Structures are given as structure tokens and as C-alpha cells.
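In what follows, a single structure is set out as C-alpha cells and then discussed.
The complex appears here minus one protein chain, its other protein chains still in place.
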């Protein structure tokens, strides 16, 4: 499998700051990455520090003065990722409530809406189908501080919000679940995407209530508890404005078919 | 119809304060009230100011020093209340969101869960049945700052919480709704009770998802937007401890039957 | 005193709905209102129902089909309003927490930040000065579901948010407080405005942490617990878009001076 992904960001920096980016595809056994990542502030190249995170994620971090920042990432992703060995610690970690997936607030609702006694795979399917039915995809309908509770109440959101809701409900039902930021060939309109991963039948499987892109050709970027771990940019300090984002992701050959129901892992 | 109601409160006052009580039955045309209300602080009688509120409610207010406060209320309620003429302003007022019935946060959820196109009477019945099915009655499961959103999420509460959830969902569905604090013959365990009133088919009708007492023998105390208007005590100042509350409410003859479904007004 | 106020609203209605407007100046003894209020849907005049609310407020309500709605309000306001007699019930009502002024959540913070033992007038001045210092006026920084708590946390808002924060903190400090929607001669940029009223020294006085317009020439529109009672438009049903709002308010002669500190009532 060959996938080509890219992201270009045009960012205005109004005050000196420290920035972290998570736009590079995760490093995973089985994948060959041919990539380039360039940061330019007012035309001068900035050399970031690369920090390795869990699940192959990489943070690119640097201090920046004011000016116009251009981020250019481009990668050809060859092969398919081998599944990461399942860690017992991860199964504990991804059951815990998190900032935007406040499962501890949803125990009652989840128990009333779903059949707690069902197997994890069935629960993940049921929660995903429910979120698809109940939440409307409306660009701009949510705030950066919104989590699963707000999405449940408002009934509207984007991929981030669908993912938080699935993750929070599954954790409340005792199914380990997490968020994955991805490049998504076939997504329309093209953008960064996010899906849920849940631990079912001994594997981490992808669940996407938006149904906007096939799961088998997703390219993993960052994996974590929620958007706090998977944001494409973190700004620590000055005021920063994202002027524009262009994302692209294509797969060589035909886009795979996804019925939205069969178990699929991110490879 | 003859109903006999009483409330005795034993309250410790640790610092001087101003207190307001709403324990007296509402004054309404058609009802004859034979009542006594006594406030004693360490054995000395306190004479409160009586403030008339909307829908016949009465606030009894006074400043109090420290000590032990005993409140004794006792009333024989004869006859049945004539329905208050419906006010256009009330229909506007009781559609608005309020502190504990945050309907503005529930538009999305309500629209996804219920059929917005249904008639108000059907919506009120559907919302009440849903709350009865989804919320578990658990004494002590909620906090004084909890509103309809917390009840929806936690799936547990007491009469106050059921009422807030019904009221908030109905307002979100464009049905005017409010809270009524009541004496409730037949309630077990006996206590102050609260139900929702919704404006359906041209009248204010009572809805009680707890199903704990027949609606036709309820005695109205205070009526308002939510618990902020209908609390039996408001404390403005010093620290106050409710040591004990004894409430009683009986009806002469047989307790009326309530199938929980037929339209019933509070009389 | 002569004040001339006007509001023109251009509203798109995408689905049939019921609308309520509060744009007309409150009817108050001492004021002479020469006014016109016209509603036109796609050029055809709509005749609304006028509903009288508390404190002289008026709701104009009607059902509307789809189309473009133009609202034209214009009034010449002569004289000054006599102060409304203070109602004991209002003093109880406006101490209670409300949807966007959640004073019950702020008892601890208010007690730690302010001197609870101070007189109401001092508290109102202190809270107003504090809000002015701590909150930044940023258009678009708040959501319609935000209340005083969000404003306290985010440190940003518009006139509505300043008002909610003042009102909530004052109630937490046992000072009755409410919101008033007003026309505000001298406001820049001109728009609808909102200020707090607090009960100090036996009168309702205006407090405005934005300091954007003199208080003595404000023209009262609606008065209530918070924005839920004072919104210029309530939409009950279909989707509605406010395309544009033009507000104007001028005073004959010189704009009065307001040092922001002296006690001022809305007349």
C-alpha cells in the first residue's frame, strides 16, 4: 500500500512563543516513511526539536519569534503498520476519564442507553452507530474547550467531537478507548481527521461515526487520551493565528471500500 | 376535598442571618386554608414578614440570631383550587432557560430524542415516561447546584431532579414548563415533593416522573422556574444546618388513584 | 430630557417559527414614549401581540412563515422615569441564582475575593471595579450559553457577560441584582447594551463595568434575572439568522458625564 500525505499550514505569530506540532505520520514497524518537514518563519528555516511520544507519535517543538510561519509536511507512506503489542498499562490508561472524554460523568447515561453486558465489540459498534444517528456533522459547531458532554447535549460537532463522544461512552462502559489523529484518504472536504480506537477482541480497532473516510487507509499521526494529546498544534505563550490549512491524503490505486461495520485496524 | 398538611423543621443557626421560608400552601381562589405558622428561636416567637409571590405563593422572611429554630406549619386545606387564568407573560417566561432547567443546552439532545412535531400533550407524556425509565430515584445522589444536565448525565436523582429534567426538555421542545413544590398525600417516604407543570391543551397540567404520589391531591406551595424559586428555605448570610424535617400530608377518605397518564391539574 | 432611540433588524427565517422581540422602551411613569414598531415579512406587515412584562417591559410576539423579516423600531423618549416602588418580592427574586448568573456556584469565590461585611453600595462598587479590571472586552469571545462562571474563567466577554458576572457576584454577596437591557446614548460602537442593577441604599442603581456609556441617559428596555429575560429576540421553533442589526440612541444636547462611581439610577 502506498499513501501520500501532506499538510501545509500558514500561521501568523503575533508574539514570541513556543510551538509544538504533531503533523508527521507516526513511526511504526512495517511502515516506510519518506518524508520532509520544513518550518519557515518569514522565509528563514527553523530547526525543531523532535520529541518521541507513545505509539510512534512525534512532536516537533521550537521557540518562535513573531512573523509568518509556513509549515510544509509531505510523506510517502509505504507498507502497512504492524499492530503495536498491546500493553497492559495502556488498557488501564485508556479506561480513565480525560479532559475531553469525561467518562466519569457519563456512567449513568451510558448504562441507561446501552447494554452494559454486551461484548466490547458489540458495544463499540452500538456506540458508533448511536453517535452517527444522534450527532449532526456541522463545521464550526463546537469550541476547543468542548468535550463529550457538550457534544452529547448539543447533538452537533465535527470529527473531534464524534470521537470524544465514542471514546467517553466506551470508557464508561468499561471498554478501553482512545483518540487517533489521522490523515484520511478519501475524506471530503479534505482536512485533518480523527477517529476512535477501542480495544475489542484483543486488538485496537478503529471506529468512525462520521463515516467520512475508509478506515483501512488511514495514516496514524498521534494517539492519545483525547484531543489534548492529538492536536496538530500546541501553542505555549504568544498569540497565534491559523490563517490557512491545506491537507492532502491519497492512496495509490482505488480507495478501499469500508462498510463502516466490519472490524478494521489502522495500519 | 379536605387535605391536612404540616411541616416541622428543626434548624441550627450558627451565625446571624436572614431566612426565607416557602412552606405555606399557596393562596388560591377556591381553597380555604385554616393554618398556623410559628417560628421559634430558642423558644422565643419570631414574627416574620409575609411576602406574596406569583401563583399564590408566600414567602415568610425574617432576620434571625444564632440558636435553634423551630418551624411549625399546619394547615387544613378545604375545597379545590380554581385554575389560575393563563397569562401570556407566563407562557413566555416558562419557555426561557433557568438556573436548574438549562433548556438552552438541551436543544440538540431533545430534538434527537423526541419528536419535535408532536403535540405538547404528547411531548409532555413522552418526556415524563422517558425520565421515569431513564432516571433512578436515589436519595442523596444529587447536589444543590445540580440541574437538568447533571441529572441527564448521571441518570440518578430525587423529585427535584426529575422535575428539572422534564421542565428543561419540555422547554427545549417549545412547551412552557415550570416547577411546583407541593405537599403530596400518599408520598412515601413522606417529605416535601416537587413536580413539573406543563402548558398543554390550554391548561397547566402536572407531570411527575417519580410516580410517587397521586397528582390530583397535591397541595401547591410555590411555583416557579425551578428550585431557585421553589425552595422551602433560602438562607442569606450565616451558616445554617437543617437538623431535621418532618412533613405530613393526608387526604380525608381514600387516596385518589393516578394512572400517571391521564391529564391532571393541581387543585 | 429627550432621547431618540431606534433599532432596525434584518432577519432571515428559514423555517416557520414563533418569535418574541423585546426592543421597545419600557413603559414607565414619568416617561412619554412617541414610538413606532413595524414588522414586515417579505414586505407584508405583521401585527404582533404585545405582552406586558414586569418593570414596564413589553414583548412583541407573532408566528412567522419563512422569508426576510424587517423590524423597525423608533421612539422619542421624553422626560425621566419615576423610580418603580421597590417590591419585597423583587428583593427576594433578584437574590436567587439564575441561568446565566449562577450565584450559587460563586459563594466561595465571592467570599474569598470581597469583604462580605461591607455595605451593599460598597460591594457593588467593588465588584464593578473588579470586573472592569479583570475582564477584557472582546467582541465574539462568548457564546449564548455562557454565564458568569465562564466569564470569570475566560476573563473576556461583552456587555452581557460583564453584567452577568456583576449580578452573580453581588447575589452571592447577598445584594439583590438584576440585568437591564438598554439603549445607550454615547455607546461606541453603537449596539444594544446591558448593565446591572443592584439594590443599594434603598434604591435600584445601575452598574456598568464596561464604562462604555453614561448611565444617566440609558433607556430601559427589559429588566430581569439575566439574559434569559432580557434578550432582544427569542426564537421558538424554526431556524433564524440575524443578518444585521442597526441600533441608534442619542440624547438631545450634551451627553451627560459619568465618572462611573457616583450612584446613578436608570431614568
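Going by the order they are written in, the chains are A, B and C; count residues from 1 in each one.
The rule is short, and it goes like this: a contact is a pair of C-beta atoms (placed from the backbone, for glycine too) under 8 Å apart; a residue touches a chain by one contact, two chains touch by 3 or more.
Values in this document were obtained by computation on a predicted structure and should not be read as measured data.
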{"item": "Visible contact partners (per top-of-document touch definition) of the missing chain", "value": "A, C"}
{"item": "Per the touch definition above, residue among A:61, A:74 or A:132 touching the missing chain", "value": "A:61"}
{"item": "Option touching the unshown chain, where C:80, C:154 or C:248 are the choices", "value": "C:154"}
{"item": "Hidden-chain contact residue, picked from the options A:3, A:105 or A:178", "value": "A:105"}
{"item": "Hidden partner chain, touching residue among C:3, C:105, C:160 or C:178", "value": "C:105"}
{"item": "Candidate in contact with the missing chain, chosen from A:43, A:85 or A:144", "value": "A:144"}
{"item": "Hidden partner chain, residues of subunit C it touches", "value": "105-109, 111-112, 133-134, 136, 149, 152-156"}
{"item": "For subunit A, residues in touch with the removed chain", "value": "18, 20, 49, 51-53, 59, 61, 88-89, 92-93, 95-99, 102, 104-105, 144-145, 174, 228-229, 234, 236-237"}
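Just so it is clear, only the chains that are shown with their structure count from here on.
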{"item": "Inter-chain pair with the most contacting C-beta pairs", "value": "B-C"}
{"item": "Same-residue or different-residue interface between subunit A and subunit B, half as cut-off", "value": "same"}
{"item": "Centroid-based (C-alpha) most distant chain relative to subunit B", "value": "A"}
{"item": "Whole-Å gap separating subunit B and subunit C, where each centre is the average of the chain's CA atoms", "value": "29"}
{"item": "Whole-Å gap between the CA centroids of subunit A and subunit B", "value": "46"}
{"item": "Shared-contact residues (touching 2 or more other chains) in subunit B", "value": "105"}
